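So the structure is just underneath, and the comments pick up after that.
Note that this complex is displayed minus one protein chain, with the remaining chains in position.
Chain naming follows the written order as A and B, and within any one chain the residues start at number 1.
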Amino acid sequence: MAGKSSAAAATYSPSLTGQRKKRPPIQTDSEWVRPDGRGLHQCRPAFLKTGAVNSASGSAYAEFGNTKVIVSVFGPRESKKAMMYSNAGRLNCNVSYTTFASPVRGQTPEAKDLSSMLHKALEGAIILKSFPKTTVDVFALVLESGGGDLPVITSCASLALADAGIMLYDMVASVSVSCIGKNLLIDPVSEEESYQDGSLMITCMPSRNEVTQMTVTGEWSTTKINEGMQLCLDACSKLGKIMRSCLKEAASGPQD
Amino acid sequence: MVGLSLGEQNFIKGGISQDLRTDGRKRLTYRPIFVETGIIPQASGSARVKLGVTDVIASVKAELGRPNPSYPDKGKVSIYVDCSPTAEPTFEGRGGEEFSTELSSALQKCLLGGKSGAGAGIDLSSLCIVGGKVCWDLYIDGLVVSSDGNVLDALGAAIKAALSNTAIPKVQVSANASSDEQPEVDVSDEEFLQFDTSGVGRHYIADATTAEESQMSSAVSLSINRQGQICGLMKRGGAVLDSSMILDMISVAKHVSEQLIKRLDSEIAAAEACDDDEMEL
Partner (left out) sequence: MEYVNPEGLRLDGRRPMEMRQIRAEIGVVSKADGSAVFEMGNTKVIAAVYGPREVQNRSQQSNDHALVRCEYSMANFSTGDRMRKPKGDRRSTEISLVIRQTMEACILTHLMPRSQIDIFVQVLQADGGTRSACINAATLALADAGIPMSDIVTSCSAGYLNGTPLLDLNYVEDSAGGPDVTVGILPKLDKVTLLQMDSKLQMETFENVMQLAIEGCKAVASYIREVLLENTKQLESRRGV
């Protein structure tokens, strides 16, 4: 206590550049040790919860390690008058980052890009014909960005859609795989993402075994892509099961 | 854009399943490609590519700038695509913005690869002049003048041609002055190629026109480099795909891209030779 009252006490300010050690150049044949001690093919533990936002038609909160996302779904609501009649429903997605989401304040990745990617990922899973003339709005807010943002956003969004009672063909689960040297890491954190040589993200509907979206960056040979896809699809099916159990809990919970 | 009648739609789908498209091509044939380089004298490098009716212009401008503090020994590349309303009346004002951002981000993914720069089409460290202080900023601008489907491929080819046409002055840093010469610098290290496969019904076609694009259920855009490795992949379109279909599309794309790379290279070389002849005259 005495120490605190002295005005000349040095204030503690986390300096990012000091903490980040200069990684030695990655030798391609070395084994990558993951910062959080997971195995190469191990996903982060997932925490999923529905009903986070009371005023929305449906909402969900997801926490995958350090990545925390909250998604709220509004709808089906009346389409704006400017839009013409269509006998299939419309989906409108918006992804935004809070200012404190990234380690350096205010530096956000391309949120506009993510909105359109989220739209494409969810479009194939929603039964749009079930709500003609109306729009469903999906708003995603990233509270903390700890790597692998878009997969978490997509999975959380499909959970929120299910919570809102919108008809879906199947739950949408999404996982990304990172390639560092010769290692394939599943579900990378932001540190691993900054070193990655390539990334592969798959969004799929596990029980139907159908892919709604796939993005690949970096250099991949066909065998690697095969391997990566298999890993992702496996992980997606497991994630799908977790999402279903979460929904079941939420449905049976209030009845007790 | 006038919609297609039911009869026209059936005609397109039927034709594709019989390996005969509306303009007489086979399913995996590309339209004739026409490349012209050096059309914008004020830019460091430029090219114009015509893929049938689709017409795009790409220009590369190199400016001196400061490198990103997290990557002090790498230059910067920024890609921006603008859709001119001459291509589509709906691109007027802000109408074309969504499409432009989609194209820009797709091209950025393929050209710049992963965050650490591996697998990129451009070797960013070759753009560095003085580590941490001065580097080249490449501004790649694309302009879609006329669009009839498959704009992404045309843009990819145009950027590739523009980069091979780019001449960046050699900078020698002596105290505070910099002098320049004008050698022709080939910036692109690993050639890359944008490629688009669309799925109509159960068949795959390459290089779709606008009418075919309106009928396709989903599309996969691939970027493949010379070694046959995939540098970028994006699935566009809303419909769902079986995972085996994606692998199928990838192999089809690889097969067609080899031919396309050869064709493009010969076209670019021809265009450059034409250019050089003009300059010598």
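Following the convention adopted for this analysis, contacts are C-beta pairs under 8 Å (C-beta built on N, C-alpha and C of every residue); 3 or more make two chains touch, one makes a residue touch a chain.
Here the structure is a predicted model, which is why all the values come from computation and not from measurement.
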| item | value |
| --- | --- |
| Contact set of the excluded chain (shown chains only) | B |
| Hidden partner chain, touching residue among B:L20, B:V53 or B:A270 | B:V53 |
| Sole residue of B:S147, B:T166, B:Q229 or B:S243 that reaches the chain not shown, by the stated touch rule | B:S147 |
| Residue in contact with the excluded chain [from B:I12, B:I33, B:L51 or B:A87] | B:A87 |
| Contact partner of the left-out chain, one of B:K61, B:R236 or B:R263 | B:K61 |
| In chain B, positions touching the absent partner | 40-43, 46, 53, 55, 57, 59, 61, 63, 80, 82, 84-89, 92-94, 139, 141, 143, 145-148 |
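Here is the rule we use: only the chains that are shown with their structure count from here on.
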| item | value |
| --- | --- |
| Touching residues (chain side chain B, partner chain A) in the complex | 98, 101-102, 105, 109-110, 113-116, 118-119, 220, 225, 228-243, 246-247, 250-251, 254 |
| Partner chain B, residues of chain A touching it in the complex | 110, 112-113, 116, 120, 123-125, 169, 179, 193-200, 204-205, 208-222, 225-226, 229, 233 |
